[in-house]
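Following this message is one structure expressed as structure tokens.
Shown here is a partial selection of chains from the complex, left in place.
Chain lettering (A and B) follows the sequence in which the chains are written, and residue indices restart at 1 in each chain.
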Amino acid sequence: MQNTAIIRIHCPDQRGIVANVTDFIYRHNGNILYLDQHTDRAEERFFMRVEWDLDGFAIAPEKLQQTFEEAIATPMQMVWTLNFSSQIPRMAIFVSRASHCLYDLLARYSAGELNVEIPLIISNHNDLEQVANQFGIPYFHLPLTKDNKPEVEAEQIRLCKEYTVDFIVLARYMQILSSEFNALYPNRIINIHHSFLPAFAGAKPYHAAHSRGVKLIGATGHYVTSDLDAGPIIEQDVIKISHHDTVQSLVQKGKDVEKMVLSRAVQAHIDRKTLVYKNKTIIFA
Amino acid sequence: MQNTAIIRIHCPDQRGIVANVTDFIYRHNGNILYLDQHTDRAEERFFMRVEWDLDGFAIAPEKLQQTFEEAIATPMQMVWTLNFSSQIPRMAIFVSRASHCLYDLLARYSAGELNVEIPLIISNHNDLEQVANQFGIPYFHLPLTKDNKPEVEAEQIRLCKEYTVDFIVLARYMQILSSEFNALYPNRIINIHHSFLPAFAGAKPYHAAHSRGVKLIGATGHYVTSDLDAGPIIEQDVIKISHHDTVQSLVQKGKDVEKMVLSRAVQAHIDRKTLVYKNKTIIFA
């Protein structure tokens, strides 16, 4: 695999941004592999992701943050992040009882399709411990009662720190995290909601969809914020349903959309192709 | 074109419904062309549509209503309707300023694809009078002010009666009809709403979609009830969008979904393939 640097930027729209950034890379002997940019004219804001080969690049990786900051980012008022492809992100998975999203993630992981490490799985039930064991991943069963949520969260946080987790995937975890928890991982907790948000936010969306008589159901992968089911959307999809469908068949059909949407959202995050700005997510090509 | 009879039924679920209905048609020498049925087990309700060739059928069309009522419908507590393919429904189109849905309907009509008559088009603006003229359809311009809605509705109703309208299509009419108006055409007014309901009901759904940062937009064809944007859904579809889309490009892309969804909903209604029960729409095959 190539050793690359990835920069994601947003800044006030102004002349010369692309020229300055690409010239910076070019002058230091970098070969751009991917470049995608977007201008939000209503917000007068510019967004960019650029990835280049570090082979032969004139600036040492450990100097890159400071050099780019001074040469380009500060003058152009950029908010930006630097990543290296050699940094493999570490992903915790939180689950409850349903296995479909977990299996889909682990099957991709096991096939080497997700450039990620999965140091642990956390659940409030023990139903999926066997699945974790199949894939040789540590499984922590932290049962929730109506009284022990603060203690459980404290233990979840302790585990995520111990295992140096970079981001968390709620793979049908079905529990609401506290604002304090969310604040520890801003734009780094991905949830799958089983409806095409903003329709049917909250509990039991398939029941609500059945009751309303919609002709399609969907799923939404989004970053978690303290506003329930209102965080920045990463990926959505739907499938057609009909009057033949019961709540049970919606739940069943919905699983396919849920797992595909979640896996695509997670893939985009792992590939550092997402950028959140004002409750929306840019997905770079 | 074949001369057929179409019966749509719903009744309490019970043994022998299909046997009784098909045997009735069979005994009277009818040849079934289409049969579709559905059982809603939660509601313990049975739904059926059957269409058969009247050529050689032993019961005269004018006797069919009474004969079937006595022999089958009453004993089985059926709510049912009888139609003949020879009855071409008469459809009024209400429009405002946007032409895409109107053109799509009229292009299909003009090509002989919709088995319908379109005796008139009504609008609160005169922008589309030229389109009506292109297709030789009478156009009535009834401007709306904040004060004259009752008078305009009275005139709309008078025109619909004068032109013996069977059902009404709101092809981006953008105005809310009164409950009294709706009550005159129960399950016979079809609206296109420019979102995947129940998301973004009400005004300016594309603005709301853009603001929320959704990754797909949609449209919903539904029967109008006195509950705004909450009537029985006939057809829905969506298309993918991205962070590149502005409100204007959403409006533009949305037009394609709107016109396709509306035309499919209208087609299903014209073909007598819809049946409303408790705010949901069965769409028969």
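Simple rule for what comes next: a contact is a pair of C-beta atoms (placed from the backbone, for glycine too) under 8 Å apart; a residue touches a chain by one contact, two chains touch by 3 or more.
From a predicted model like this one, the values you see are computed outputs, not experimental measurements.
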Total copies in the full complex, given that 2 are placed here: 4
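Following the convention adopted for this analysis, only the chains that are shown with their structure count from here on.
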Chain centre separation (subunit A, subunit B; CA means) in Å: 41
Touching residues on subunit A, where the partner in the complex is subunit B: 38, 40-42, 47, 196-200, 212-216, 218, 232-238, 242-244, 246-247, 279-283
